[in-house]
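Structure first, then comments.
Only one protein chain is missing; all other protein chains are in place.
A and B are the chain letters, set down in written order, and residue numbers restart from 1 in every chain.
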Amino acid sequence: MTGLLSVRDLRVGFGAHPEDNEVVHGVSFDLGPGETLAIVGESGSGKSVTAMAINRLVDFGGGRITGGQIEFAAGDGSVSDLARAEENMLETIRGREIGMIFQEPMTSLNPVLTVGTQIEEVFRLQHGMTRADARIAAREALERVRIPDAARRLTYAPHQLSGGMLQRVMIAIALAGNPRLLIADEPTTALDVTIQAQILGLLAELKRDTDTGMIFITHDIGLVAGFADRVMVMQEGRVVEQGPLDRVLDAPEHPYTRHLLEAVPHFSDGKSARRDGARGGGARTALDVEGLSVRFPVRSGLLKRHSGNVHAVEGVSFDLMRGETLGIVGESGSGKSTTARAILGLETPARGRIETGDAGEAGRPVQMVFQNPNASLNPRLTVEQILAEPYIAVGRRIDADARARMAGLLERVELPQGSLARYPHEFSGGQRQRLCIARALMLNPSVLVLDEAVSALDVSVQARVLDLLVDLQKEFHLAYLFVTHDMAVVERIAHRIAVVFAGQIVEIGPTAEVLANPRHSYTRQLIAAVPSLERRHSAFSVDTSAIPSLVRPVGWEPAPVPWAEAGADHRFRAEG
Amino acid sequence: MSYPLRRLLVFPLVMLGVSVFVFIAIRLVPGDAITAMLGTESGLLTPAQREALTAYFGLDQNWFVQFWRWLSRVLQGDLGISTTYGKPVMTIILEHFPLTLELAVLSMLIAIGIGLPAGIFAATRKDKPSDMAVRVIAMVGQSTPGFVVGLLLIFVLSVGFGVLPQMGTFVPLTEGISRNLAQMILPALTLGTAFAAAVIRISRSAMLDILREDFVRTARSKGLSRRRVIWRHALPNALIPVVTLSGVEFGYLLGGAVLVEQIFALPGLGRVVLDAIQQRDYALVQGSVLFIAFNFMVVNLLVDLAYAALDPRIRFETK
Partner (left out) sequence: MMEFLRDIARHPSGRIGLIIVVAFVLAGALGEAGVTPYGPLVQDRIARLQAPSAAHWFGTDLFGRDVLSRLMVGISQSFIVSFSSVGVASAAGTLLGLSAAWYGGLWDGIVMRFMDVLLAFPAILLALLIIAIFGPSGWTSILAIAIVYTPIFTRVVRGPALSLKHRDFVDAARTFGSSRRYIMSRHLALNLVAPLTVQITLALAWALVTEAGLSFLGLGTQPPNASLGLMLSDARNLMEMAPWLLLVPAIALMLAVLGFNLLGDALRDILDPKTRRALA
């Protein structure tokens, strides 16, 4: 073997009888020094299990390697089969030869130890450093991943740092042993898009500066276009296709790869925006929001004095027509979800006006679909009880007509016959979200607020739910307020886009116009951060500017920021 | 405001609530204190003598005045005079408390000394025979009430080995360590058994939960040895629930293990309270119950401080 890693016919199973319970069925691939392999697949594809089989962390999750070889060339030139290695030997490989980064930075660091301790530990163990030397090395490691004020941050506990910072700490830990192979398991999935760009930028820099081999696991094939050398697509525990990046992206051979490339939303700077615009003559207003502000009191001190307000939403105005989708795009903490919740009456606005075009047939013209279908369905109720709830709430009887409506809606959202008597846990994630959509339609609303409604779903499920939403919109002439952080999704579903930053709309206009011709600096920054198939072999810059605090003293009012026109119906906040 | 500081501020409020509660509870007891104190001889008292006694003990005032007077004295460390002993309540408590404290400390040492290693051992060998054995022992231990353990211990020693536990006059620790320990070992074992069983169960399940956490996986991915993963990364997290449990149990033990003191004829605080309740000795019940609740809450406060030491999330929490 000439490379760094050579995996042959790897098989992994779980439980007491791993042979009968196999989730990885004969995976083979090679990786050379300095090479980056992207493993792409949806949940259940076996991509994470494959990666964790390499450093044998899979053993601790109840997994067993039931067949195949994992030949790994260590720094001293020796080659060993990790599939058969003893735990003692593996301890010398992990951290030193193979480093790893995980998906959830918030839970992947020990909450009771300082960040410094957790980095120093690796230097002391892998390089035999003294405590003092390890501390210096840890500081340098933090500086290397661009954490400002590194010396002080070493003394922080993990909960004092943001997700993006923690993921950089994780990278520092993974690199501390100077590994020859770095495994990154969905390292940016839990992060905001601009933070994701920073992490990807760091990894690309690492690839450029060292000859560390990298395995990058992701569900988003567009994400790896920037820096992977080779791509391996997995489905249900098998490799369906692998090859050089350009070949796989430009000339996919397997239907599943084509499906991932075509059916799944990929960001394309507004080129795939909807053309069925509903604005124009005779469109009826469905929702009109004027000057909406939501503030949360901050209390401090012994007597819980009201010391300030979080200005979560500040002066948000927009209107929405029947049959139209307005995408509200922003990162976590931008106030996009709070806006949605305020429209549904789940938060009390400090000021502002929310008007609907009509009263709706039951006085509730606006309905909502939440992000996580597991959390928004009461696990102890049957589907029938769940669908009946909106009816009961407005004082209607559950009679034959009501049951007919339930059955009709279930069929419309493509749920199987006989679902009424079943419980939510008997359905898949996508089916549960369809159930939530059916529930929201029970009262025949004119506006549907979709709060990250497809974010928790697998990419191909996501595409089908989006198609369903478009069909339903046409059929019932629904207006959608589509709240999301996902630029690729919003490009596909929204007619118009409002970009929110720090509680305010900074830019609003037709989707194609805003995405192709962004005028506000934040919109540009956001778009630049989105990975896409078209931005191939291009690294992201590592920008570490922070989001401003939204906490203001009591009585503070924002200075009015004038709007600038950028064309018909396209406006943005003027910047100083 | 930090969490420990907040607990410290709530402390006096709850203590006030506790004292009001005890004060009212005691006065709901039927019968009057003078009759209860002197028994049938109280019939021989002249009305004047009865009145003098009532005034002496402050029983002639209304409840509010009695409470106010009592509370202001309590704040100066004066818990009143016991009607049965004819001595200051504080003196009586301080006479009996060292035994209770010693018993509680010994039981806790036994419980943690056995329970924590056993729990961790079982967790690291999940579902193996040794884990099963520890779990069965812990389950049986937890299901055996302390006083039943005590009775069975006495039974096994006396019937099986013909040895009778030393039940003679109690020897304080300061007057003979070996004789004191000989008297204390059985009661401490008795109380320690159920306590140890609880420590085993909670440390095992906490350890198992922690070993499933993402950060343990991270620690392993760094190449740390199995031992270091367990002792440096998992244990400090798993200790948090163990500290809670130990605090609560220790607090209970400071309240006097009434039943065990009864079985082993030990003159601890629990016995004092039991007797005082039966004798309707208002001042003594009030004083000792308040003292016990105070101890209990101090222990809880210490537990909260221990949390903060163990867990930076609590230390820095400001909400």
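In the analysis below, a contact is a pair of C-beta atoms (placed from the backbone, for glycine too) under 8 Å apart; a residue touches a chain by one contact, two chains touch by 3 or more.
Here the structure is a predicted model, which is why all the values come from computation and not from measurement.
Contacts of the undisplayed chain with visible chains (whole complex): A, B.
Across B:25, B:94 or B:109, the residue that sits in touch with the chain not pictured is B:25. Contact with the undisplayed chain is limited, among B:211, B:266, B:292 or B:308, to B:292.
In the complete complex, the hidden chain is touched by one of A:443, A:530 or A:550, namely A:443.
Listed residues A:79, A:375 or A:404: the one in touch with the omitted chain is A:375. Of the options A:257, A:325, A:367 or A:419, the residue whose C-beta touches the omitted chain is A:367. Mapped onto chain B, the interface with the missing chain covers residues 10, 13-15, 17-18, 21-22, 25-26, 28-30, 139-140, 142-145, 147-148, 151-152, 154-155, 158-159, 251-252, 254-256, 258-259, 262-263, 270, 273-274, 277-278, 280, 285, 289, 292-293, 296-297.
Take chain A: the residues that touch the chain left off the picture are 341, 344-346, 364, 366-368, 370-372, 375-381, 385, 389-390, 392-394, 436, 439, 443.
Everything below uses one rule, namely that only the chains that are shown with their structure count from here on.
The distance from the centre of chain A to the centre of chain B, with each centre set as the mean of the Cα atoms, comes to 50 Å. Residues 55, 57, 60, 87, 91-96, 98-100, 102, 104, 107-114, 121-122, 125-126, 157, 159-160, 170, 173-174, 176-177, 301-302 of chain A are the ones touching chain B in the complex. Residues 1, 9, 213-226, 232-233, 236-237, 310-313, 315-316 of chain B touch chain A in their complex.
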